[in-house]
Structure formats: structure tokens, C-alpha cells
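Partial complex: the chains shown occupy the same locations as in the complete assembly.
Order of writing sets the chain letters: A and B. Residues in each chain are counted from 1.
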Amino acid sequence: MQPWQEEPSGRFERQTISSRALRGNPLGDPHERPLWVYLPPGSGDDPARRYPSIYLIQGFTGQVDSWWNRPAMRPTTPERIDRLFASGGAPPAIVVLVDCWTSLGGSQFLNSPATGRYLYYLCDEVVAFVDRRYPTIAAREHRGITGKSSGGYGAMVAPMLRPDVFGALASHAGDALFEFCYLPEVARATRALRDHYGGSYDRFFADFRSRPAFSKEHDGALLDVWAMAACYSAEPDGTVTLPFDPATGRLRDEVWQRWLALDPVRMAAGHAEVLRSLRGIYLDAGGQDDYFLDLGAAAFSAELDALGVEHVFELFDATHEGIEYRYPIAIAFLAERLTPARGGVD
Amino acid sequence: MQPWQEEPSGRFERQTISSRALRGNPLGDPHERPLWVYLPPGSGDDPARRYPSIYLIQGFTGQVDSWWNRPAMRPTTPERIDRLFASGGAPPAIVVLVDCWTSLGGSQFLNSPATGRYLYYLCDEVVAFVDRRYPTIAAREHRGITGKSSGGYGAMVAPMLRPDVFGALASHAGDALFEFCYLPEVARATRALRDHYGGSYDRFFADFRSRPAFSKEHDGALLDVWAMAACYSAEPDGTVTLPFDPATGRLRDEVWQRWLALDPVRMAAGHAEVLRSLRGIYLDAGGQDDYFLDLGAAAFSAELDALGVEHVFELFDATHEGIEYRYPIAIAFLAERLTPARGGVD
């Protein structure tokens, strides 16, 4: 094994997009965003040939450069992607690494008056940018999306919300069954507010921003809950409405219903036609996922069954961490489904 | 310190009740039940004197004889009760240790077609039995109830459901805010059913009953969730309806609403008048309670505030375990509140 950075067989190109959608976003986050585009080996050989495209989105706190993080004694994700295509493990496809980070940790790939218009950015600006510059087959039927955790959430909901854009999806441990993945965090956040911040999120943020992020044990729950509220239950003026009383944790039913309306499991029935029209749906999760996202995936799968939507669903032996080796499985699945049948673009 | 069983200053009497309410109960549990009655020191001296009575009920899996369990290097609960009254730490009161155990682990002190009529047993049969045989002041105003965990739940809801019986309550870490205390158990139970029992509670029970109880890690969640369903969402014919799809964990909204209707936090508004009429309400919980019952207690307290119900609420530094030293605090509170003003029965 050669453990250090290796020269890829394909090519990763770094681009910068100046987003109109994100300009002046409410968090003051940059509207210039990095983007990486992977071109599989041989993709420039025939100038006339065009390829399916696969959009890879990130989990909570992910910035696009963290794809290059090396996990202990394992390949980085770009290395895995390159090896997949270099080995012929999947038909050639263009893979796009998108950045939808926010200073709250993420956007859930939604449009929100509290964070910014990230669904629009992804579906309109990024896709157009890529289709303009790269030899993609610029059609829904040949465009897919995939990710893990919050990225898996985005991969489930973006095709439902924007059926014109994506024609297949793959989700690893995507946020779903919100009562299981978020409510324990709400409880932990409430307790941390009480014990350390006099019940005030303002005081938490003042502290959090004054020191290395996540240097206190409760940072994760507090940031996560607030960020999700910013994505799921923000008001038109950008105010974030929490789905619970921060003094007790008690749910505010009407706000919680707004969250549930964005739970993929509960969204599916309203988008059954779209889901049936997809070229492929791949779901998986580790059976001991820390956020019970194995149950979320199973519930989404069961709902798809009930709606008559064909899909693949797998559990494997893992928690929520250390599962980046699943990415190539999903990318190969999508590349297969999104590649035109022989004889040309179908 | 004299660590071993000591002769109490007061007197514990063991009784057996042959319950009509529990005869033929659906679980086939005994209808003859043990009962212990504590008489404080000096309580027989003046035959004319009568005392307040305090009913002490148990947590999940508790059988009445487990009150005598000795925790490591600490007094048993009966020893603590006796020391409280022997030391003059509370005005004399009669303390009644009630058994509402079921072979599912407990009854939540409710009437249920799946477990039995335990609320009736407690409020009608036991109270009548005690009032007939012991020098109690046989009136709501001088009768209180207290317990921990499921016992704390019973202590909150029994006075709401039977305002004719109890005039004060004290709850240590009582079940409340069901979304926090039960949903993580539902998730764990679903996963255990999937991984070990092919999704079937029948198979779980067949296994569970074939070996020492709780010898597998998942036993707790599986038994707890089923038992709660037997208490909160049983059908008239005794069938237990789970509030979730056991294949995925997805909530069945209408069944879950039946559970929520029995959450003390959500019950309070409908029983505001009764709660206001109580002579005392004492709530506490450990700030790191494993089931987030500190949040449940805080939410119940906040609801009482909103309803204009006077009460005492305390958090202390502990988890859900090892907190039996709180019992005498609550018993003293109740004895104070339930003792008639000087000059006779008020």
C-alpha cells in the first residue's frame, strides 16, 4: 500500500462560483463558494461524449475541503471515487462536490429565510454552472444526488422538491424519523442551556464563538438543534423559532409539525409520483447508527414500499461514524442507473 | 454506624389484601397482594388520635418487598422512613407501601383492560382497607401519595384522576414529557426486535421468559415499551396496541396521541381545579436523569405555574439511580402539609 497522496487517474478540478442566490445571505456567509468537479479517466478522449453527473453533498459541519480529510489508515473520499472509476467499478460519470456549508453548520440543502437559499443555489446555480462547463448529459434522467447524514437528507428531499433536476438518489444514514434523530438532541440541548447558559441561546453562541468549536461536550447538541430550527422553522423575517420551550424542552406542537412536514418519511406520500419516476433510489445505514438513522432509512423504505416505489435498502454493521467506504457503493449504483442505454441518450 | 438490620422505633405491619378488582386480571397475576403499613413511634399511645396517611408507590419492576433492598452502604427505605419519624423530622403519619406490580413490570397505577384495574385497587380497595384498620384521618385532605419514576408518575396522575382520594402529592423523577422519556426506548426496542426477534414481540417474550430477566441488554427497553403500551393504549378486549410500527419504529400518530393524553404535563390543564385544591405538591429530579425526567419535572412545574398551582420544585445533582435518599424529604413535606392544624381536624 502507498499510503500518501496519490496522483489520481481521473482529474479533480477546483472551481469557484459567485452565487447570486447566496449574496447577502442572512448569516453573512460567503457567497463565493468552492466547487470540485471530478472527471473520470478518459473523459476527455472523445469530445463528443457526454456523461451522467452525480452531485455529492455533505453532512452537518461539512465544508467542501473536508472531503480530503484522511481517516486513519483509509483512503480519502476523493481517492475512493477515483479508484472506483479507474478500476472500472462503475460506468464513467462526472462527480460534483458541492459546498452548502453555513456558519451554523449546514443548510439541509433547503431555502430558508434564516440561512439562505441553498436549494436554489444547488439546483439552479451549481447545476447550470456544471452543465455549462463540463460534458454532462444535462437532463434530469442523467443527474443524481447522494450524501450521508444531513447530506443523505438532502439527497432524499432535493429530488422531491425539485423533480426537474434530479433523476436518482442515494442516501447513507440520512436524517429521517425526526422524533428519533432530533428529539434526544432537543432534550440534551435543553439541559445544557439550563445548566450552562441560563436558558439562553444567545449566551451559548457568545461562548461558542469565543473558543475552539466543539471544545465542550454539549456544543454538538446545541448547535445541531439551533441549525435545524434555522432550516426547518424560520420565520419570513429570518427569526429562528425553536420547536420547544427552551426552559423545559416541552414541544411546541405547531412548530414541531413544521419540522415533521420536512421529514422525508412524511414527505414521501405527497411526492409519490415523483419518487416513482426516479431511475434509482438507494438507501443504507449502519444498524447501530447513533441517531437511529437506521430506523429512519427503514421507515423511508417502508413508505416507498407502501407507495409502490422501487428502491434498494441495505443495513450494514456500523454506527454513524467511519462509514465513508459506502460512498463508492452508492456512486456506482447511481452511475449505472443514470448511464444512457446503449444506442445513445434514451 | 450499625450497618445491619436494626429494630425500628415505629412498626411495620405486613398485611394481605384479597382484591376483588384484581381477581381474574388479564395477566393472570395474583389478586392477593401484600401491603405494608408503617406506624410511627408512639402512634398507639393515644387511642383517640388519628394520623395523616401517605401512600408510597413503586417504580417499574418494583415489588413491595424490594423496598427492603439494601443499597450499598446506605439505609433501606424502611430504615429511612423510620429514622425520619423517630428523629422528629416530620409530624407523625402512617405510611402505606402498596404493591401494584404486574408480570409486565408495572401498572402505572392505571386501570387498563390489558393489565388490570390498578387505579381502582389502589384508590378504593387499599385505601378503604387501611382506613378501616388503622388510625388514619380518612379524608382526602389528610391523605397523600408519593413515589419515584413510574411511582412518581402514579403520584402525579392518581390525584388528578381521583381527586376524591388524594389531597397532596410528591413525585421524584416521575414519567413525564413522554417524547423524551419513552421515544428513545421505542427506538431501541424497534432495533432489538429487528436484530434479535424478527420484528416479533411474541418471540421476544418467549425468549425473555425462558431465562433470567434482564440478562440481555435490550430486555429493559423491550419490556418497558410493551408494558407502557399495555397501560396507555390497550383496547377494550385487552389487546395491546403499540404506538409505533414495530418494523420501523415509525409512530402511529393516533395511538401516540392516546399516550400523550396520559402525560402528566399534558393532563394538568384539564385538571387545573383539582391541582389548585391540593394541599401540597412536591417535585424533584436528578439533573442528569437517564430518561430526561428532570425535563419532565420542569415541564410539569412550568405547567403548574401557568395554571396558578402552587408547588415546590427542586433539581439535585444525580442521574435516575441511587436517589432513594430523596424519599424522606418528600414524606416529610407531605406529612407537614397533611397534618391538621392545631385545634383538631381543620
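In this text, a residue touches a chain if its C-beta (ideal position, glycine included) is under 8 Å from a C-beta of that chain, and two chains touch if they have at least 3 such contacts.
These figures come from a predicted structure and were not determined experimentally.
Whole-complex copy count, one sequence throughout, 2 copies displayed: 4.
By our rule, only the chains that are shown with their structure count from here on.
Note: Cα superposition of subunit A onto subunit B, rotation of 180 degrees, nearest 5. Averaging Cα coordinates per chain places subunit A and subunit B 45 Å apart. Subunit A makes touch with subunit B in their complex at residues 177, 179-180, 183-184, 186-187, 190-191, 194-195, 245, 247-251, 265, 287-288, 292, 294-295, 298-299, 301-302.
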